[in-house]
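A single protein chain has been removed from this complex, and every other one stays in its place.
For reference, chains read A and B in written order, and residue numbers begin at 1 within each chain.
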Amino acid sequence: MPPWSDFEPFIVSGLALGGVYALSGVGLVVLYRATGVLYLAFGAVGAMGALTAWSLGQAGAPGWVTWLTCIAVAALITLVYGLIFGPALSRREPLVKAVATIGLTLILYGLMDLLWTTSGGEARSLTLPSDNGGFSVGQVQVNWTQVIALGGAVVITVGTGMFLRYTKLGTAMRAMANDREITATLGVPVRRVEAAAWLGCGVLAGIAGLLLADLVALDATTLTFLVISSLAAVLIARLRSITVTFVAAIVVGLLHDLLTPITSLTNYRDMTPFVLAAAALLVMPRSQVMAQSREEA
Amino acid sequence: MKAHMSARRAIVLAAAIAIAAAGCSSSSSSSTSSTGSSSTPASTATGSASASTSAVSTSQCGTKPGVAATGTPIALGAIATNQPGTSFTDIPNMANAYFACVNANGGINGHPIKLYIATEQTNPAQIAADAKQLVQTDKVVGIIGNTSIIECSVDSSYWQKLGYYIVDSGIAPECYSTPNSAAVNMGPRYSSDGAVQYALAQHVSKVVFDQSNVPGTGYIAAGPAALAKAANVPIVQLTENVPISDADSVAIKEVDDAGPNGAVILNFTPPEALVILQAAQKLGLEDHVKLWGCSTPCNTDFLATSLGAKWNNKLFVNAELTPPDVTNTTTMNLYKAILKQYGSAVSGGIGSFSQMGFTEAEIAVHALETITGAYTVASVNAALKAVSNFNTGMLCQLWTYGSYPLHIPNNEDYTVTPDNGKMVTAQGCTQISSVDPQIAQYRSVAGTAATAP
Partner (left out) sequence: MGADLSLRNTADRQTSRRRPARPQLIRIVTITALLLFVLFGFPQLLSLYYIDTMTQVAVYSMVTLALGVLVGRVGLVSLGQIAVLAIGAWVAARLLFATTQPYPVILLEAGLITMVAGVLIGLPALRLRGLYLALITLMFAGAITVVLATLNFPNGGHGFTGYNGSLVHIPPIRRPSIASSDPAYFRYAVIVAILMFALVLAHTKTKPGRAWAAIRQSEPAALAAGINTTLYKLWAFALASFITGVAGGVLAGAVHYLYSIGFPTQDSITLLAVTLMGGVYSMWGAVVAALLYQFLPALLNNWGVSADWLTILFGLGVLQVLTTAPAGLADQVPKDLARLGRLLSRRFRSPAPGKTT
């Protein structure tokens, strides 16, 4: 086992990676609580926004325009999807709704590779001004983008948690996610609430996409399928608690990076999210699993 | 009812398959692979090149300037990887551009060259099928321009059986270790050798060699391992799963393992290498090692521009081909001119990919022009095998195919370093050391080729 000092820099990078997972994971759970859909296209939508932002940046647009465009693109795609397929699939079980978002993921993935073709020698990258500057912790530097990502995840966790629980709109969203028909009969303007939910989801995906494109890589494949690793935190929280998702994401990120200096395990460290999720799911008490409630999937 | 339903289903299915397949099996399908409408901006380097191209006319590429070739076409084939994240289509596309130029200026004794390009997504079944398509349906007489992660492994016995001597840009081990493949580049192992060799020459105390976990890592690692052992320098071998999603931990690990007087040598595709190097920079670690090195894929102006000034004279990239930005020879200018006039399908612009395509096409044309009779599989491949001491104008050495059990004809290289957005030469042509057993074996049968004038 390497000495403790070897692990130190990986704690910092692990927290940063945890922030990355938290951004996607929290976004997914928030979406699930608000719409009843596990939005697997979260990464793809964010990637599309980020690539659009990159193209605009290459064409000379100022930074803030590109960021707003990224968020707008993600929000628009999500809103359109939600308005068309939300009502169409509202009576189906959560599994079907999630698989439908796989359809959207594939469409976007194919589109991204067509529009932003892979060219042999080219490497796209997205940089944000918060990349320059930060502070040191030990021998490594932390840049502001990582702080924003982690902080943003915290804000989203706390903010949306409170929003969903304490505000009228948030409660309406949760009710709709549980049972659309009954909520409609109670006089809640379902179409408007639904649109608000999907729009909010899209904005979240856009913000996450921008940050992830900077922190991870500006690559359609990486960003689209990063959602698979982020699902680990979501599963550990059983798609219910946003706070648990956040904490789980941090733990997954930390553990993943802390395995790096251990030579015998380092090549397997990419398994960390999957192993943790599987373990967490399998220690789930049986009674919760057999529940009939639609919210339980 | 049900019987008729399923009977109908069966007939519909059979008819559909039979029609589609029968219709397609007889088609001679040429595929100039579509790189799509690239909304990506052109390489920043082409701007600087236009000044020197004005002196060269592309008609120099052929034997009869201005005369279009109208005879029966000579069919050649190429297989290239084209999948999200990895695309080598620039190489055969550039070869095609060269052939287009030749076809417009006399062809080969009046015959135009037709290049069939098959793309693949690293699927062995597909690659084997592509090879059979080229040979059986498109009836190609030569294979020029293959660039694929695994094609050499999958098809080498097929080429051997049929007597094709291919000219390719190699990646897999079999591109260099079989009698039927000769590459214009050095491939990941020998290019990594070059990068490690440069680092060792700077007297680093430790080498960390990190590569992407794609097929052949052991084969590739053996070269640097031999070099480090001969120099009595400890070497740490690492692999990373790609695409990389946590570049931070990768960078930290590499720097930690190398130490302040060590070198980190990377063997990745440009996007992955960029992510690692950028992570190192964001973490403030780029100066925590003595130097960084990279195999040839990093040799692009895109990388130099994206990395920024902090990497000037910090990152040393092995360059398998003559640096285009600082060379003003006729051949280099011809390359740039052809790229400009005929190379609309080459999305990467000036760089090692298009240079490789150009070189392979050059060799093919040189070989084809020596043929006096019919252009058959036998005659074309005999001519290719007979290419000897050819000055491509793009490589350090003269290029030879020859009848050897293995081929590493490009074994001398440059080292370049980024300098404010461009790659500039840090070290001229240097031979890859014979400490690498494969290089030693090749030199024992083929000798050491002369350096190009």
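Here is the rule we go by: a residue touches a chain if its C-beta (ideal position, glycine included) is under 8 Å from a C-beta of that chain, and two chains touch if they have at least 3 such contacts.
If you're wondering where the values come from, they're calculated on a predicted model, not measured in any experiment.
A.B. asks: Out of A:11, A:83 or A:107, which is the one that touches the chain we can't see?
C.D. replies: A:107
A.B. asks: Which listed residue (A:172, A:232 or A:254) would be found touching the missing chain in the intact complex?
C.D. replies: A:232
A.B. asks: I need the residue numbers on chain B that touch the omitted chain, in ascending order.
C.D. replies: Residues touching the hidden chain, for chain B, are 1-14, 17-18, 20-22, 24-27, 29-34, 36, 83-84, 118-126, 128-130, 132-133, 136-137, 149-150, 153-154, 157, 173-174, 176-178, 213-219, 221-222, 241, 438.
A.B. asks: Mind pulling the chain A residues that touch the left-out chain?
C.D. replies: With respect to the unshown chain, the touching residues of chain A are 38, 85, 88-89, 92-96, 98-100, 102-111, 113-114, 221, 224-225, 228-229, 231-232, 235, 238-239, 267-268, 270-271, 273-275, 277-278, 281-282, 284, 286, 289-290, 292, 297.
To be clear about the criterion, only the chains that are shown with their structure count from here on.
A.B. asks: Taking each chain's centre as the mean position of its Cα atoms, how many Å separate chain A from chain B?
C.D. replies: Chain centres of chain A and chain B, defined by C-alpha means, are spaced 37 Å apart.
A.B. asks: Under the stated contact criterion, what part of chain A meets chain B in this complex?
C.D. replies: 6, 9-10, 13-14, 16-17, 20, 55, 58-59, 109, 113-125, 131, 136, 139-141, 143, 216-217, 219-222, 226, 229, 256-257, 260-261, 266-267, 270
A.B. asks: Quick check: in the complex, which residue numbers of chain B touch chain A?
C.D. replies: 35-41, 43, 82-91, 238-239, 241, 243-249, 252-253, 256, 270-271, 273-275, 278, 282-285, 288, 297, 300, 302-303, 306, 347-349, 351-353
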